[in-house]
Structures are given as structure tokens and as C-alpha cells.
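Here the complex is missing a single protein chain, while all its other protein chains stay put.
So, subunit A:
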Amino acid sequence: MLKINDLHTYYGNVHALKGITMDVKEKEVVSLIGSNGAGKSTLINSICGIVRSQQGSISFKNKVITNMPPYNISKEGISVSPEGREVFPGLSVEENLRLGAYNIKDKTKIQEGFERVYELFPRLKERIKQVAGTLSGGEQQMLAIGRALMSNPELLLLDEPSLGLAPNIVLQIFDLIEIINNQGTTILLIEQNANMALSVSHRAYVLENGKVSMSGIAKDIADDPRVKKAYLGQG
């Protein structure tokens, strides 16, 4: 579904992605793990069109989307819940969600989006009129994911959904990731919390210094002694 081929991205003189090749198949949860500065967020930003890639290609459903402007990416069926949540702090929960469906013209589809999100996140329904900046961190993360789901995307990119959240909220978020995937949404998950990420994923890629250092079935990656030592805090 999503194919990335030999992608190179620079930040000024910094060669952040040094030839990434990976793919995400339909209905999969694929996780991308790696330490700070490995290039995880750069990869997500390259897919979304926020940073330009200098070499290589990204294609989605056999259409090349490399360096497409970010506001067109969502029309292709890709949605993102960005790192740091990035909700609109002065807008209400309802307005935030409405913006997630900005490019959808069909009113009944927007309504379905609201219903789906409120069913997944009953907490958001209780706070429809509340301003997003006053929500707790966990609620803001739910809002960011809910907002991304409003356009009923085929591929959902989740950038660090567990960042800065209490452990019980993290569990809740990962349960929801599995539910969303079971509803038919393909998910590319970027996480520093490798344990949790691998437990909900089918496959995984390990990123190191802008390169894929390992890839395979999530369970095999979790059992790999090098991964255990570097990312899972074991051995």
C-alpha cells in the first residue's frame, strides 16, 4: 500500500535519512522503532510532505506522492496524528474534529466520522464544547488520533502516541490502536516505547542513524537479542 524506495532527506547539511526502503501492506500495523535522532519523525514528515526529500520515492496505492504538498496528502487517504499532538489549542473538541474532515464534502460522511470517533473515545464526547488547550495530555492525544480518523483514512500515521503520557493511559491508547486496525485502517506507528509498539504490530522496522538496520515480523524483532539490549531494556 505504502512503498518507500531509497529515500534520502536532508535538513540543511544534515543527512537525516540515508536511503530508507520499506513498505506497509494493507490492514497491517507496522511499527518503526529507534532512538532519538534516528530519523523516525523525519520519515513521517517526508511522507506528509512537510520536509522535502532529495532522492528516492514514496508511493501510495501505486501513485507517487513524493514531495506532494502536505495539504494534498490527506486527500490521498493518508492521515497523521503528529508528534506532540499539535491540536488547535483555542478551538473546541468539536471544531478540532471537524478540521480533520476538512476536505470531505459529504455531510453524512462527516457525521459518520464524528460518530466513529465518539464511539472510540467517549471522553471526547463528554467534552465536545471544551477548548482543546484545557484537555489533559491523554485527552489531547485521543483528540489528535480522533481528528486523524475523521477523514476515514486508509493509512493512519501515528507519531509517538505514547509520548509524555501516564502508563495506564498508554495502555488505553494501544488498545485503541488495535481496535482501529481491526476496523480496517492500516497503521504506521512510530514509537520510542518499543515494547508496547511491538506488542500491537505485525511487522517492524528498526531505524538507526537514518538507515533501516533491521526489519521483520514484530515478534522476531522483539526476541532479537540486539533489540532487547538497545530498545527493550532487557539482557
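Here is the rule we go by: a contact is a pair of C-beta atoms (placed from the backbone, for glycine too) under 8 Å apart; a residue touches a chain by one contact, two chains touch by 3 or more; residues count from 1.
Note that in this section contacts and distances are computed from a predicted model.
A.B. asks: UniProt protein name for the omitted subunit, picking from "Amino acid/amide ABC transporter membrane protein 1, HAAT family", "V-type ATP synthase subunit D", "Sulfur carrier protein" or "NADH-quinone oxidoreductase subunit K"?
C.D. replies: "Amino acid/amide ABC transporter membrane protein 1, HAAT family"
A.B. asks: Which candidate, A:S151, A:N181 or A:S201, sits in contact with the chain we can't see?
C.D. replies: A:S151
A.B. asks: Among A:I4, A:V117 or A:L135, which one is in touch with the chain left out?
C.D. replies: Here the residue in touch with the unshown chain is A:L135.
A.B. asks: Looking at A:C48, A:L124, A:L176 or A:A194, which makes contact with the chain not pictured?
C.D. replies: A:C48
A.B. asks: For the chain left out of this view, which of A:L99, A:L163, A:M214 or A:L232 touches it?
C.D. replies: A:L99
A.B. asks: What residue numbers in subunit A mark contact with the hidden partner chain?
C.D. replies: Touching the chain left out of view, subunit A contributes residues 48, 50, 69-75, 80, 82, 86-91, 95, 98-100, 102-103, 131, 133-137, 140, 147, 151.
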